[in-house]
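Complex shown without one protein chain; remaining protein chains in place.
== chain A ==
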Amino acid sequence: MEQNKQGLIVSVSPHISSEETVPRIMWTVSISLLPALVMGIYYFGPKAVYVTALCIIGSMASEWFVQKLAGKEITLADGSAFLTGILLGLNMPSTVPFYIPLVSAFVAVGITKQLFGGLGYNIFNPALIGRAFALITWTRAMTTWAVPDAAFVAINAKTTATPLGILKEEGMGKLLEVFGDKLSLYKELLIGHRAGSLGETSMIAILIGAAFLVYRRYISLRIPLSFLATVAVGAWIFGGKTGYFTGDPIIHLLSGGLMLGAFYMATDYVTCPTVKSGQILFGIGCGFLTILIRLKAGYPEGVMFAILIMNCFAPLIDRNCRTSVFGAKKEKK
């Protein structure tokens, strides 16, 4: 910055800037996840706090460690490591042993983010890579789900399968047997009274946080809506056991990590396209892969792998969608 002889600053335009900063965005998104976290604690008890805290500590420690080793400026205050930590925590079963959150957090922040150049240069969503690593490495621990129990004090000795797991292995009949009728099934899924990762179960809590982000214009609805719509249509067409167009899209929308993934993971700035039309394409791709994995692959849930695969395509999508430039010649070359 140059200063002139009167002590005034001389620098280039524009001279003013919006109030938005990277730390403000990261911390706001983190705060918007609190409803989901509270519901996780409500159903899965103190262990939910324990797992999430380990993820956050692991993420921030990894960021500090790798940046220190690399001789870079420490950027813990920007909140992005905290956000990755809380997202990773919300994507874990409450029953995992302590080392899984810690190691996954290192894979997420230390490797996926920092070793690729830090915030802005990671190809994949760090929290999802952390979770994918854990799922493949500790498959049993990562697919052992506590029975949700109300009122913050659950000990969760008993384990069970997730609704998607039941649907995949034993079918719709068994699912209705567990939850009563369809209406109470929907209701339980909506409020989150079901087995699953500790922050993914309560649709209401996730939607409250997401609505706040949309209101603040931190995320747009292009990716989440195209993602959800594709899953719904795919589930309706291919999800039924008795032929095409007999599937139940609502169960697919309300279960698994879809809401959390669509609103919080797929919309990760760094790893999604920036062009509007590209974002819709990205959402459709995520939805297609999710339903493909849910219905045809070995795992009951496919949101995580779907988003990670689409992450690879984000730069290609941006490159080929492009924006429509003002006054550009409309005729073909």
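By our rule, a contact is a pair of C-beta atoms (placed from the backbone, for glycine too) under 8 Å apart; a residue touches a chain by one contact, two chains touch by 3 or more; residues count from 1.
The working rule: contacts and distances are computed from a predicted model.
A.B. asks: I want to check something: the complex is missing a chain, and I'd like its UniProt protein name from "ABC transporter", "Diguanylate cyclase", "Ion-translocating oxidoreductase complex subunit C" or "ABC-2 type transport system ATP-binding protein".
C.D. replies: Listed in its UniProt record, the absent chain's protein name reads "Ion-translocating oxidoreductase complex subunit C".
A.B. asks: Check the options A:T21, A:T159, A:S184 or A:N320 and report the residue that touches the missing chain.
C.D. replies: A:T21
A.B. asks: Looking at the full complex, which residue from A:C55, A:L88, A:A105 or A:L119 touches the chain that isn't shown here?
C.D. replies: Answer from the full complex: A:L119 touches the omitted chain.
A.B. asks: Among A:T159, A:T274 or A:N320, single out the residue that touches the unshown chain.
C.D. replies: A:T274
A.B. asks: For chain A, which residues reach the chain that was dropped from this view?
C.D. replies: Touch with the absent chain occurs at residues 1, 4-6, 8-18, 20-22, 24-25, 78, 117-121, 269-270, 272, 274-276, 318, 322-329.
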